[in-house]
Structure formats: structure tokens, C-alpha cells
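Missing here: one protein chain of the complex. Every other protein chain is in place.
Labels A and B are assigned to the chains in the order they are written; within every chain, residues are numbered from 1.
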Amino acid sequence: MEKKLSRRDFLKLGAMGTAAAVVAGCAPAATDAPAPAATEAAAPEAVATAVPPKEPVTLDFQAWGDNADLPAWEKLVAMYKERNPNVTINYSPVADPNVNFYQQLQTSIAGGTPPDVASFQGWEWQTYADKGLLTPVDDLYKRDGFDFLYPSDVKGIVDTTVRNGSTYLIPLQIGTMLMFYAKKPFDDAGMPYPTDDWTFEEFMDMAQKLTNTSGDQKMFGLQANGSWFRDIGWIRGTGKQEFDSLIDPKKSMFNQPEIVDIMQLVAQDMIYSLGIAPSPADTSGGANTFQTGNCAMKYEGPWWFPTMNSPELRAEGKQIEFDVVLMPKMADADRPHRGWAEGIALLSGDNVEDAWGFASFMASEEGDKIYSETTGRVPNNAALVESFWIPTVQEKFQISNAKAFVEAFKRSEPDVIGGVPRSKLNGELVKPIAYDKLVNNSATAAEVLPELDVAVQAVLDEYWASV
Amino acid sequence: MTTIASENKLIPSARITPKLLNKIGLVVLQIVLTLFLITFLLPALWMISSSLKVSTEVFAHPIVWIPESPRWQNYADVFKLLPFGRFALNTFIVTGLAVIGTIISSLMVGYSFTRLNWPGKNIFFGLMISTMFLPEIVTLIPRFMIFRELGWIDTFYPLIVPHWAGVNAIYIFLVVQFFRGLPVELEEAALIDGANRMQILVNILLPLSKPVIASIAVFSLLQHYNSYIEPLIFLRSMDNWTMALGIRALNDSNVQRWELVFAAGTMMVAPVLVLFVFAQRYFVQGIALTGFGGR
Partner (left out) sequence: MAVKKFSIPVVSKNRLREWSAGYLFAAPFILGFLAFYAFPMGYSFWMSFQKWDLLSPPKFIGLANFTKLFQDQVANLSLYNSFYYTVIAVPLQLIVAFVLAMALTQSLRFRDLYRGGFYMPILIPIIASAVVWQRVFHPEYGILNEALGWFGIAPRKWLFDPTLTKPAFILMSFWMIGRMMVIFIAGLGNIPSSLYEAASLDGAGTLRKLRHITIPLMTPLIFYNMVIAIINSFQTFIPAQIITQGGPENSTLFVVLNIYRQGFDYFNMGYAAALSWEFFVIILGFTIAQFYMSNRWVFYEQ
């Protein structure tokens, strides 16, 4: 028994940015019911020209609840409701989604109250698809003329939206991450800003020179991310990878010398022996972070823009001026960056048609523009990126190197995709066995990675045995 | 005697009587207790004071004890971030219905255990007592499964219905203790006169039970109002959240704005504190009668 009350006003953090309601000429917004049939009426009675009222429908949408996303969901839901008054969308954003989202989703499904539409990141939905919980959308794409994907040679997109020949994930954004840097620390130290062709040695040098933790106001060279999946950016730069295959891996290969070295450096040494990154104790409660102006650099994504600098923050004088660069050159000449699609998927159920109506609206050019410019995220359409996203974010968030995201995305590869989802690998294995200890300085990478390999291998073996 | 006292000048002040020592001791105790109490309550006081601070004051070093200009705005900001009013309403509904159910079922079951005899009564009484020692988690997971089958997940039913069914043995026990102290003569007379048992319960025992009802009301109110694990597991969509879940979400997503989390916490505690001031007697009474009361 669900309370079917109309959605109340939710939070208005961040931008209700400049409404760029430029409706592109092309892609029509898909509606949830085909337009009334042609006028030749075989029926004896004259049919009125008005469209017969549609039945009321309620959709449940479990949404990714990052602070940057909430205003976007609210806008999109309101717009869709305006055009489709018979559809009520109950959306539940999940706070702190990096920790909570998939547990909530699985509990909803397990508890018998699955949503109709859910947010998904490019590497998590595969388990649900394998269990038949998601609806493939290829036919719906064909039927409604939905075509916006990046060219199919970009591995990052294809790998993260298609599985076993069927498409499940409807992208709302392209994800990739770069090195963000705050301008002020560089200015204060009289150092030039990093450029796209910088090297790892230059990066380490800059980070060390920028660090000054002696006074009351500390400055760290880098805010280390402290989690495996973020540090994949560094790991792959060495030219090695943690698995034999990034899609449906069979073998765990964390314990390679290059990986041991880089993890030791970025997860532990940067905090402790070099002191250029803040420890968890330093950043607890939100202190000493990149966005409070206490760190000079951080590996982040476009969703982070509104947190650093936006028209609202500038009005209050609280903005942090920043820009972005590609990750520094490391051993791997290809300079692989992490890249993936992120968006929504339709869960199998009774309301697929209506759910598709809402989902396709959000992913359409019109909807996606709104999503992209509210959150800063990169849209799902190559043309839109060039024509719309780059100029918009450069102006709104005052950066000049947004094209670096496009560059990064061209070289992207997925994190790891397979029947054992990344969240399970991280939450049950990598974090407790390796990362917690590294970040707390209680064991070295050389000590924890062999143990990690054994544990991950066991889980992979168990999975393959049951398939 | 006086000779000895007046002659013995080596005893400096014969006036240090045990009574005086006692008095000094009491004063010292008073001071120590006051300091201890202030230290004890410091986190709570700090929470309330921080709820009125600006972000930067919260992150201040050394600690700011009293905000420079109290920012009542923070309380309004909480409502802007989350539908806290909705959460409050949900909490009141769930708590109210659960409390009513607890009172009714406890009275009924307590009456049955004290005044009636039936086969198996002692066994069930023993079972009831033993459920007081059962850890919650043992039944929590299967209860989740059961409610899932019933389709009750993300509704208020799992939070209310069990309490209409005597799930809280503590309150039944409270009633049992209380009824045992009431004389049976009135009821026996009424029985002879032909009254049925329900009439006896309602017309005779109920009016006398005001103290125990008050205690049950006060404790079960506290229990349901503050409960966290059950709403965490049984509720999903934000429309149905209780205040406890709202505070958690606020804490998760507003890591830098402590003052908002504290404002929400203060708002949640305020009604209970007011209740406590007025109903302190029933708290103490309830605890004294059973030994439970709180956590």
C-alpha cells in the first residue's frame, strides 16, 4: 500500500541553472502511447478528434542521489509530468549513493517493491541483466527511432551498455575522470598550471612543492581518493591490469610488481611517508578537502563541477577556481583513462512501456541537455558534447579545458564488468582486505595484495562454478 | 566532662562534629556532581548550540561554545533539504498507532495472565519472559522475509501490527506486576453479579490502571519514536521515512554542514524532552516496577 501523494518540493541545492531550452530539431521525444490511429473510421460513430484520456499510471524511479543530481531529477520529473499528466513518478533518491545505492536497490527488489526505472552505473547492471531482472531496449530503440550513441568503436560505451548482444543500459551521461586542480595554490606558489602533456614525475614534483601542512590552514598537494575503483586510473597507467580480462574476468592479478608499487604509492605513501595527501582522520567531517580549498589537486569527474564553482557559489564568493587536465603520462603510452556510460535501466515488470516513456524522455536530446547542464555531467550524444556541453560548462563553471574529457574518453576502458559486480568485489574484498589497511597505514601493498588475489580468485571461481 | 574539654587545649576545635563533616561532604559532593553533570551533558548541549552555528563556526579551532549570532535559519534549511515535516508526520502516525496497540494488547494479555486460568498459561508466561531476553536480530531477517511475502515492505504495517499483537513482553510484564497488586474482591463480586470478563476489564480494572497505562504510554512512545532499525529495514521510499531515517540521510549527504544535522537532531529530541519534563514521574515509576525503561 503506497502513499500516492504528489511529489513535494525537494531540495534546491546548486543550480537551477540558466535554462537552455533549445529544442533541437531532430530527435522527437518518445511518448508512451502511439498517437491515435488515422482518421479513417470504420466505426459507425463519429470519433471525436480529442485524444481519449489515458489511464493513470504510477512509476517508481530509484535515482542516484548525489547532491549534483537532485535538482536535475526534480526538473525532469516535473517536465514529464506536465506533458503526461496521467503519469505520476515517485522518485526516491538514495543519499550517499556510492555506499548505499545498490543495497537499496537489491533490498527493494528482494522486498517485493522493485522500482520501474533505476539509475545504474556502467559496470553494475550486468548481474541484474544476467538474472533476467532488466528489460533489453534494442527493440524499443528501433521502434521509436532512438539513436544517439557514440560511434561504436568507443569501447567505453559499448562495453558498459551492451551484454550478450542486448542493450540494457540507457545512457544519460558519459563518465570519465580527469585531474582537477585548484588555481589558487599554484598561483600562491608561483607555479605554472599543469598541462595535458605533463608526466608523472612532474605531477609528483608539483604535489610535493604545493604541500604545506605546518600552519593552521593546511594545504595538501593531492586529495587521494582512497578507494580501489578511483585508483584504477593510476593502476592502468602502468600498463598492467588487475584481471586477465576486464570483461567477465577469470583470473585475479592484483599482485604484480607494477601494481604493488603504484598502489603503495597512491594509497599509502602519499598520505604517510610523503605527507602530500590528507588522511581519513584529516578529512573526517568534511575538513581539509579539495572543495574547502585545502588540497591542490584531485582526481574527479564532471559531476564535481557544481561543488567547486557555479554561478550560485560565485554570488556568495565561495567558489574555488579550478581547471582540468588529462592524467599525467605514465608507463602506458596509450594513456588509458577510465570511461563508462551511466544512466538508467528498465526493470522487468508490468510498466515497461510507461517506464520507457519516461526513460526515453530523460535520454532524449531535450531531456539530456537539461540533465547535463544542471549536473555538469557529459551528455550521451557526441554531437551534443561538442556543440552544447563544452561551451556550456566552460562558461558556467569557468574552466577552459573541457575538451580534455573528450580526449580522455577516446582512450577509455571499463573498470571491470562481469557476473560478480564491482560493488561486491570492492565492498566485500578489495576494501576490507587491501584498501582499509593501506589507507590506515597498517599494512603495505606488498603484504595485502597477495592475500587479495587469493580472496578475489575464490569469489571468481565460485561464480564460474555456478554459471 | 567539661573539665576534660576545657583542659584539653590540644584538640583544636572540638566543634568538628560528625554532623559538620557530613555537611562539608555534602557540599563537596554537590559541587562534584554539578561538574560531572555538566560534563555528562556537554555533548547534548554542544549539539544544541552547534545547531545554531554557521558552517565555519562549526569547523572552528578552538571550539566555539556559543555561536556569535544564532542562525535560526538552519532549522528552516533542514526543511528545504528534506521533507522533514513529512517525516515528522510519519513518525507521529507510526508511534501513535503502535502505542495505542501496545496499551490495548498489554492490558488484555496482562489481564489474562493474572486473573484467568487456562491450560498452557504458565508455559506461555515463561515464553513471554524469555522473549525479553531474545536479541532482536534473530527474528529481524525472517520477519523481513515474512513481510515481503505479505507485500508489506515500504508500508507502515510492519511497524505497527506486531505491536498490536503483544510483541513487547516488557509491557505485558508491567501490567502483570501491576494487576497483581490490585485486590481481586471487586472483580469477584462483579463476576457473581453476572458481569462478563470484558466488562470487568473495562469498567473495573481500567479506571484503576491509569498509572500503568501512563507508564506504558510513555515508554512505548519513546521506543517507537526513537526506533531506527525497523524503519531502516522495512521502509523504502522517502515519502514513508520517519525522522530517524531523515537524520541519517542528512548525515550521509551533508558531511560538511554539521549544523543542519544537529538542527534536525534537536528538532527530533525536543518533543520528547518536553514530555519528559512533564511525565518524569511515570518514567521512574515504570522503571521501578519492572527494571526496564529506555535501552
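A few points about this structure:
Basically, a residue touches a chain if its C-beta (ideal position, glycine included) is under 8 Å from a C-beta of that chain, and two chains touch if they have at least 3 such contacts.
Since this is a predicted model, take the numbers as computed values, not measurements.
Summary of contacts with the chain left out: across B:Leu37, B:Leu89 or B:Val184, the touching residue is B:Leu37. Only one residue in the set A:Lys183, A:Lys410 or A:Lys424 touches the chain that does not appear here, and it is A:Lys424. Contact residues of chain B toward the unshown chain are 26, 29-30, 33, 37, 40-44, 46-47, 50, 58-63, 105, 108-109, 111-113, 116-119, 121, 124, 127-128, 131, 133-139, 141-143, 145-146, 162, 164-167, 169, 172, 197, 201, 222, 225-226, 228-229, 233, 243-244, 247-248, 251, 258, 261-262, 264-265, 268-269, 272-273, 276-277, 280, 283-284, 287-288, 291-295.
For chain A, the residues in touch with the chain missing from this view are 103, 106-107, 109-110, 128, 131, 133, 279-282, 284-285, 287, 424, 427-428, 432, 436-437, 440, 442.
What we mean here is this: only the chains that are shown with their structure count from here on.
Per-chain CA centroids place chain A at a distance of 43 Å from chain B. Of all the residues in chain A, the ones that touch chain B in their complex are 1-3, 5, 8, 10-13, 60, 65, 67, 90, 92-93, 95-96, 99-100, 104, 107-108, 110-113, 216, 285-287, 292. Only residues 59, 61, 80-83, 86, 144, 147-149, 151, 153-155, 157, 233, 236-240, 249, 252-253, 255-256, 258 of chain B touch chain A when the two sit together in their complex.
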